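With one protein chain withheld, the remaining protein chains of the complex are depicted in position.
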Amino acid sequence: MREDLQHAVKLARIELSAEEEERLGSQLGDILKYVDKLNELDVEGVEPTAHAVPLTNVLREDEPRESLSHEAAMRNAPKTSNGLFIVPKIVE
Amino acid sequence: MTYEAVIGLETHVQLRTRTKMWCGCANEYGAEANTNVCPVCIGLPGVLPVPNAEALRKTALAGMLLNCDVPSYAKWDRKNYFYPDNPKNYQLTQLDFPSTIEGFVEFEFGEGIERVRINRAHLEEDVGKSTHFSDYSGVDFNRAGVPLLEIVTEPDLTDADMAYDYLNALKAILEYGGVSDCNMEKGQVRCDVNISVRPIGQTELGEKVEIKNMNSFSGVRRAASYEIERQIGVLREGGTLVQETRRWDDAVGITESMRTKEDAHDYRYFPDPDLMPHTPSEEWIAEVRASVMELPLARKQRLMADYQLPASDAEVFVGDAALGDYFEVAAKGAKNPKAVANWVMNNLQAKLTETGGSTADLKFESSAIGELVRLVEDSKINSRIAQDVFSEMFESGKAPAVIVEEKGLSQVSDSAELEAFCNEAIEANPGPAQDFRNGKETALNFLKGQVMKASCGKANPQMVGELLKKILGS
Partner (left out) sequence: MPHTLTISQLTDKLAQGELSSREATQSCLDRIAAVDGQLNAFISHDPEDALAQADAADAALASGKSKPLLGVPIAMKDVIAVNGHPLNCASKILGDFNSPYDATVTEKLREAGAVIFGRVNMDEFAMGSSTENSAFGPARNPWNPDCIPGGSSGGSAVAVAADECIASLASDTGGSIRQPAALCGCVGLKPTYGRVSRYGLVAFASSLDQVGPLTKDVRDAATMLGVIAGEDKRDSTNVPEPVPDYIAALTGDVKGLKIGLPKEYQVEGLDPEVKAATEAAVAKLEKQGAEVKEISLPHTQYAIATYYIIATAEASTNLARFEGVRYGARVDGASPEEMNRATRGAGFGEEVKRRIILGTYVLSSGYYDAYYLRAQKVRTLIRQDFLNAFKEVDLIASPTTPTPAFKIGEKANDPLQMYLSDIFTISCNVAGLCGISIPCGFSVSGLPLGLQLLGKPFGEPDLLRAAHAYEQATEWHTKRPKIG
């Protein structure tokens, strides 16, 4: 796999087998080549579209709503203890 | 060669709102772990954020208090990084169109006033809180999604003490504005410190070191001071500095390298597709601006200038804004505002503390203290009587002049009347009288006290002194 794609794999935190890495590497290479098509266009001065609808100022008032029960919040957790979500030890 | 330090600060402050930034969970400290959580703030699949209007108002207000502009367009971006306390593994923040930009903070430093430019104060969300155990860590998401204001300075600070004083000034401003409680114990204020050093005279900046996640101002001062020394030391010894992130070890008092530029994060910022831009109208901005209050330093300076108060008095009225506001009303038209200030800071304050009341509960007119001061200045009553009049005012709400009139508390300044009191006192106390004649000046005070007692406190003390001296000296 290309080095720049490997960087993306690392950022995405996805473990790949050697075989997957090879296959995905070549497929992604093809896709990237295909999307290079966009370089044919002159987009100078074109505004980017981030949203399909032109809404602004969608806000909510600062009013409390019921939270989830602790039980419901934790029930899908792989590992809990003392009301906390447990993860492997964080070392900076 | 001499070096100078260049410091910039990024300060994260939790906003004071009832609910979190994107959901209706309580923004509250100290609840049982993972009880103020809902599908939105623990990042369950399928949820969407909706911004808290109050957080945007408080951000704009904070910006105004920091002399920032409030642009007519702000948007939200995703900052992508994995961390167990980050429920979506992206943090919503404002990258290139923040809610407020380009301001400054002025604060007292040493003998003068310093100004630090503010690059921006933008809104983002807090993450959860991790607790570390011997072989695992645990995460509580009660804090996740709490609105967080990030205030970024320009690199205008030049030493550790200045950074410390700036932080205290910033805290005072944000507390003053009701933007944040800035409670350090509750972790409501956290700071990243950027430090570089350069030879004096050099214009370009040195390699920047970032010290992350400081949670006390004194820690910032100590860390900055250590780091400046360290960097200068490296350069003096001919070494080179690298751009890196360092951690402050408070127990040992040193900074240690965490990561260098090479393994810096690639945050992949991009506009959040779930959130629409905020385009505050002029009316909205005006409404927020209407709640802008005078800042601590400006207030102090104005109180000193307008009322000739000493700095210490002005600080009392900055620290207790309600008392300060009352002082300004009471001192309106007063010839001697300093005397009014004394009454407000001492007697009134004591009474309020005693009764647990506030200035809003006072029965007497706001002009009454000024009138009381005038009665003393005009020798209508003496200061001892004034204390009684004040107590009566506080109880009944009557005007000072009315109290003096009703209770016959006017000062006795009639010479004949006073002379009679003096003679009585001398006759009744031959010993002290003789002592004074023998040159013991303090004996006069005893006699004076007897006269005051006999006159029920109404005698003009100055005249009494003069009369006693005259009689005993003749």
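Labels for the chains are A and B, by order of writing; each one numbers its residues from 1.
Keep in mind that, in the parts below, a contact is a pair of C-beta atoms (placed from the backbone, for glycine too) under 8 Å apart; a residue touches a chain by one contact, two chains touch by 3 or more.
The structure displayed is predicted, hence computed values, not measured ones.
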Sole contact to the chain not displayed, among B:Val139, B:Val152 or B:Leu167: B:Val139
Residue among B:Val6, B:Leu56, B:Leu275 or B:Leu418 that touches the chain left out of view: B:Leu275
For chain A, the residues touching the chain missing from this view: 4-5, 7-9, 11-16, 20, 23-24, 27-28, 30-32, 34-35, 37-39, 41, 43, 46-53, 55, 58, 60, 68, 72-73, 75-79, 85, 87-91
Residues belonging to chain B that touch the chain removed from view: 39, 42-51, 78, 80, 82-84, 87-90, 137, 139, 141, 266, 268-270, 273-276
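We take it that only the chains that are shown with their structure count from here on.
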Rounded Å distance between chain A and chain B, as computed from the means of their C-alpha atoms: 42
Partner chain A, residues of chain B touching it in the complex: 17-19, 23-26, 32-39, 42, 50-56, 75, 80, 82, 84, 130-133, 135-141, 247, 258, 266, 268, 271, 273, 275-280
Contacting residues of chain A [partner chain B, same complex]: 7, 11, 13, 50-51, 55-68, 70, 73-74, 81-90, 92
